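Okay, structure first, notes after.
One protein chain omitted, others in place.
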Amino acid sequence: MLEFFHTLLFSTLEAAPPLVFAAVGASLCERAGVVNVGVEGMMRAGAFAAAAAALVMPTPLGVVVGALAGASLAAVHGLLCIRLRSDQVVSGMALNLVMLALGTFLLEAVFHSSSGSTPITQLSRLSLGSIDAVPLLGALFNHSALTYLAVLAPLLAHWALKHTRWGLRVRAVGEQPQAVAAVGIPVGTLRFSAVLLSGALAGVGGAVLSTATLDHFEHHMPSGLGFMAVAAMVFGRWTPLGAAGAATFFALADSLRIGLASSAPSLAQLVPGGVQLALPYALTLLVLAVQGQRGGAPAALGQSFDLERR
Amino acid sequence: MKNRLLAIAPSVLAVALAMLLGFVVVALTKGVSEAAGAFASMFAGAFGEPSRVDELGVFAFLRPWGESATKATLLTLTGLSVAVAFRVGLFNIGAQGQLVVGALVAALAGAHLALPAGLHAVVALGLAAVAGGAWASLAAWLKVRRGVHEVISTIMLNWVALRLVEGWLVPGPARAQVEGNNSINGTDQVLPGAELPNLFGESSRLNAGFLLAVGVALALLFFLQRSVRGFEWKVAGLNPHAAKAAGVPLERTVVQAMAVAGACAGLAGAVLVLGTEHRYPGTISAPWGFDGIAMALLGQGHPLGVLASAVWFGALRAGGTRLQLAGIHKSFPELIQGVALVLVAARAAWERLLARAVRRA
Amino acid sequence: MIALEHISKRFGSCVALDDVSLTLSPGERLAVVGENGAGKSSLMNVLYGLYQPDVGQVRFGGETVRLSSPKDAVRRGIGMVHQHFALVPTLTVAENVMLGHEPLRRGLLDARAAREEVVRAAKAAGFALDPDATVGGLTVGSQQKVEILKALARGAKTLILDEPTAVLTPQEADELFASARALSEQGTSVVLISHKLAEVLAFATRIAVLRRGKLVRADLEPAKTSPAELAALMVGEGVALDVPTGSGVAAGAKEVLRLERLEAKGLARVSLTVRAGEVVGIAGVDGNGQRELAEVLTGARPWTAGTFTLLGQQRSALTPADCHALGIAHVPEDRLRDAVVKDLTVEENVALGRHGAAPNARGPWVDVAGRHANAVTLMEASDVRPREPLLRLGELSGGNQQKLVVGRELQGTPTLVVAVQPTRGLDLLAVAEVRRRLRQVADAGAGVLVVSLDLDEVRALADTIVVLAHGRVTGTFARGEADERELGRRMLAVSA
Partner (left out) sequence: KKSEPAVPGATPAAAAARIVGVVTDVGGRGDQSFNDSALRGLEAWAAAQQYQSGSYAPLSPEARTATIPEALRAKVTPLSVKPLVLQSKSPEDYQPNLQLLVDQRADLTVGVGFLLENAVEQVAKANPKSSFLLIDSPILDAQGQPAALPNVRTVVFREEEGSFLAGVLAGFAAKDTVGFVGGMEIPLIKKFEAGFRAGVKTANPKVKVLVGYTGSFDNVAAGKQLAQDQLAKGAEVVFQAAGSDGLGAIQAVKEAKAAGKRVFAIGVDSDQAHLAPDAMLTSMVKRVDLAVYEAAKDLSEGKFTGGDRVMGLKEGGVSLAPVTLDFEGKAAALARVDALQALVAQGKVQVPANLKALETFEPPAP
């Protein structure tokens, strides 16, 4: 039993970080009033760039490059929807499509392979030797630094929204950009900062996949995790803590399914595999249906802002 | 007239520019004449090869058209699905799941119902539309009754549909019955009477599904622009409060629109099954539902715009296969589609440029 | 000394400002008046850096300055209270006030300092505000105060008030003007935009008049002018601004609406009747159940107890669609939210609500020609400008939007009219027109229920005044039965 929970905890801590980073990033972006359905593409950019960079520099620096790549894609998103005031959903989906094709393109151009990049040095894991074996407590160790960062990121984001000047302004601009503009704060710049940060976080989320989960970029990455992150963000009511919580829940549900399959095969056999796989999603829907989920979205979400338009 | 031209100009220019960019990239890496050759063969694969008429006869055209139309049909129907939902202000990310459900129902109905030919196909199409619509209505119901944001519910429903259909039913209970240890790819083959007839016989896959897609686009166009209900959908999408105050039954409108959206995607699945695959294949694997989002956006949510984008990109993709023979990456058409979408996203910039040009003229 | 010189500004085909020059000296109290859409707000938005003029410049003490954003204006001591509030409803009062010039301690927000500043500024201005209250939960009047605090807290040397009293009670308006006067005596210049000529004359030291984007006069002295002269300058001709009093309610006129001991969220045991031909005015301080009452009457809010009799029929529930079917017209308080769709054309907005019936539709299909013709007629009748039925509605000025809504709702033969703040933000001519139309439909046999925070309006229009306080009826008076002071006492429920 203890072993079961031990692996459940360990497995969740392994699976959650990509989702957590991306979902927290998305929550910041949307708090500022900019829809971000381009998370999938930004994660892909981050995963690719991190793996490519880590070939020529230490892997942790590669992760930074991954963040920058995510942020660059976000910058395009910002340019499109803040400066050019295009539809934010359009922009995000467009970037996803471009990155989906561009990722495989670059893979072939740079690595002459259509399946994956050259292996890199994987991020090292924090191991305390003997403690690793201690039930439950040990499950907290032997993860890469990014896992611990993923625990920190939502707390940090929450704190920043609450206690910094930037956070106050971001909260305001997502609700009522006119109010922010009227006191002389440049709405575009403010939103841009949130969009960039969101891209960087999504980039880190992607980088987790290619530097910690695996030791190279695999051409399917992130295989839908970006959309899951958006769902987590909505589930978490557009707040960093909520988004991180929902992301963790998704990872936990998955780990639970896997854990049951090996620990209680007879139990798992009762339900066909495909149905088990559908369960976390169906359960999420059920939870939402039962508790209801009204509101929570920033009021000005998705509206581009133009000083002179009313 | 001028206004209409101005309205579609950003999309058209964006696609043209994306094609041009694609050409330049190929020309830079492979040389101009190779690039020209590659593009020529892509267009040949999309629209027909006059140079091979001697050898292939009329099929030098019919076969490429068949392939272009096959893809255009799916893109049109999923594009309409997304566009219709956009009308009432919903973002239907769930076209993929609705398509999967529709495809499965069409496959089962096509294989296991005993009906006269012709009617059989119609019934299978109808059931698939109903199934897709019902699946989408779940999201709408969750939205109006429980306030669940449709982005999350449609994403979730996509996964549920995919897992249940491709992870359980198709390889499990609905799997084709086969001798020995062979694996068949998917469900039982549909009966001949349920197949959508090919318009030009065996050698071109151009089938009645394309006519269906065009018909659905026209019907939706008329409905959205000329009917009172269509007007109500628009109002509900733009300002739900005002719609409510104006006596528009908001919840019903949202559910109806979403059901129609799901029906379109369900039809796409049915056309895939009844038109070309003749069974639910082991996996659908192509993200038709997501491509539908691109079509809806490139077509600016206008049914004819969706149709036009779908025909163009369907053709590019069909022809794009030949780019592989010239050593160009298999995802090239998708890349062009993505770049075009980015450029459409930048339509404000286009519009400013255009407005300036028009003013000068 | 601030000078706006030769300012011109167009929006598409609409010329909002046409070569306007205006100066403002320290300590001056300038009033800017003009019709709806005359360009008052646009001119001030230019001064506040929100709009960039196409032609012209702004000078501060002789120096030409480019105000590329409100930041530049705020830095030069301009503060503006907007006609459409610029507040963040989800933030607290303190957070709203500190937004943009946040006090920091060790790089982090200093919530305590912000709160103290609000308390101090509120006290100085004589406002009672809880700094920790969420702005979205405040009454419109309190929100107005928050807006003013924002400007004051920034140490504005020039304060622009764009229709500040439209939503205030008389007492609140008096307080506001007292504070503003005090500020001007300390050297702050104040610009007041208002349609209420009485308060303009009482407050301003100088009056400027705009008409259709042009400056007509900039040098009127309140002592040497009159409402009649101002009105003539604004609209360009001699006009009658009086509202005809109705023919009164015929004895034995049938009851259109009867509420008995009605209970709903925000309402307690409300009883009232509206008879055919009667205008009933609902008076009260904002936030005392008026909005809830209007919502109940228009199908947007269910009631939990009591009887609701409409046209002699008792009803257990009401939906907006029922209301349309029964001929209940609704002029809502927030038109952009509840009455019109910004991104539809004017013509489509005219059809909204009756979009399923002739002349807007034929069977299940839209009748495009009929809809267009109907819109043209209505715009003509209600003087909506510009007369372009295919314009996006959002491009009309606020006043013209309101005229359109009133015109649309009073079209045909309504049985009951529920009008909430129907003249908020309208100019003199438009106000007179709207009141005349309300009277007209009453005389034609409709029951009219007017909710207004403007006591003068209620007194001018209503045959019967019902006072609401804390969701209860605290008094019902026939025309002329109660004076302003008595009404004020009932509004504050001090008699209870």
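Labels for the chains are A, B and C, by order of writing; each one numbers its residues from 1.
Note that a residue touches a chain if its C-beta (ideal position, glycine included) is under 8 Å from a C-beta of that chain, and two chains touch if they have at least 3 such contacts.
Being a predicted model, the structure only gives us computed values, none of them experimental.
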Omitted chain - touching chains that are shown: A, B
Sole residue of B:Leu62, B:Ala194, B:Ala236 or B:Leu272 that reaches the chain not shown, by the stated touch rule: B:Leu272
Full-complex contact with the absent chain, from A:Leu214, A:Ala231, A:Leu285 or A:Ala300: A:Leu214
Which residue of B:His120, B:Lys244 or B:His329 touches the chain not shown here: B:His329
Per the touch definition above, residue among B:Arg63, B:Lys244 or B:His302 touching the missing chain: B:Arg63
Residue numbers in chain B that touch the chain omitted from display: 30, 34, 45, 56, 63, 67, 70-71, 163, 166-168, 171-172, 175-179, 181-185, 188-189, 202-203, 205, 272, 276-279, 281-286, 288, 318, 321-322, 324-331
Residues of chain A (touch criterion as defined above) contacting the omitted chain: 3, 6-7, 10-11, 14-15, 18, 108-109, 112-116, 122, 125, 127, 132, 142, 209, 213-215, 218-221, 223-225, 254-255, 258-259, 261-263, 265, 272-274, 277
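Definition applied: only the chains that are shown with their structure count from here on.
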Most remote chain, CA-based centroid, reference being chain C: B
Length of the line joining the C-alpha centres of chain B and chain C, rounded to whole Å: 48
Centre-of-Cα separation between chain B and chain A, whole angstrom: 28
Centroid spacing, where centroids are CA-atom means, of chain A and chain C in whole angstrom: 45
Chain A residues counted as touching two or more neighbouring chains: none
Junction residues of chain C, two or more chains touched: none
Residue ranges of chain A touching chain B (in the complex, touch as defined): 37, 76, 80-81, 84-87, 89-91, 93-102, 104-105, 108, 224, 227-228, 230-231, 234-235, 272-275, 277-278, 281-282, 284-285, 288-290, 292-295, 297
Parts of chain A lying in touch with chain C, wherever the complex brings them together: 163-165, 167-169, 171-172, 175-176, 178-186, 299, 307-310
Residue ranges of chain B touching chain A (in the complex, touch as defined): 91, 93, 138, 142, 146-149, 151-153, 155-157, 159-160, 163-169, 171-172, 290, 293-294, 297, 329, 331-332, 334-335, 337-339, 341-342, 344-349
